[in-house]
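Every protein chain of the complex appears in place save one, which is left out.
Up next is chain A:
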Amino acid sequence: MVERVPRVLVTEAAKQVIDRLREEHGDLMFHQSGGCCDGSAPMCFRKGDFRTGMSDVCLGQIHGCDFYMSRSQFEYWKHTQLTVDVTEGRGASFSLEIPLGLRFLIRSRPYTEEEQNHLVPVEEG
């Protein structure tokens, strides 16, 4: 059986930040934002603080955290693999890493044709 290609990955640097945040806040989740200002950035919340629903899909798990996106946004993003990274900087939003002076960030690449056929299926939100 061919190994499935994950839709979302995470860098070592981002894992370390997730660990720091988990120590302080407990279990975490991600929701990918869109739109103005800090839009297009992934938001990190305490698990359950952001209520996902029928309009969301779960793309997978990164370092033990579910990663969600709204279904409508996913339609425009589904041909790309996402990697959650982290950078220095002062973002706005309610994402939990903001007080650390750090910001989660998405890096992306399009799947190859071969990969397109073996993607991890998305789960309903």
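Assume a contact is a pair of C-beta atoms (placed from the backbone, for glycine too) under 8 Å apart; a residue touches a chain by one contact, two chains touch by 3 or more; residues count from 1.
In this section, contacts and distances are computed from a predicted model.
K.L.:
Can you pick, from "Putative aldehyde dehydrogenase AldA", "NADH-quinone oxidoreductase subunit N", "sulfate adenylyltransferase" or "Anti-sigma factor", the UniProt name of the chain not shown?
P.N.:
The chain we cannot see is, by its UniProt record, "Putative aldehyde dehydrogenase AldA".
K.L.:
For chain A, which residues touch the unseen chain?
P.N.:
31-41, 43, 45, 49-51, 70, 72-73, 76-77, 80, 87-96, 98-99, 103, 105-110
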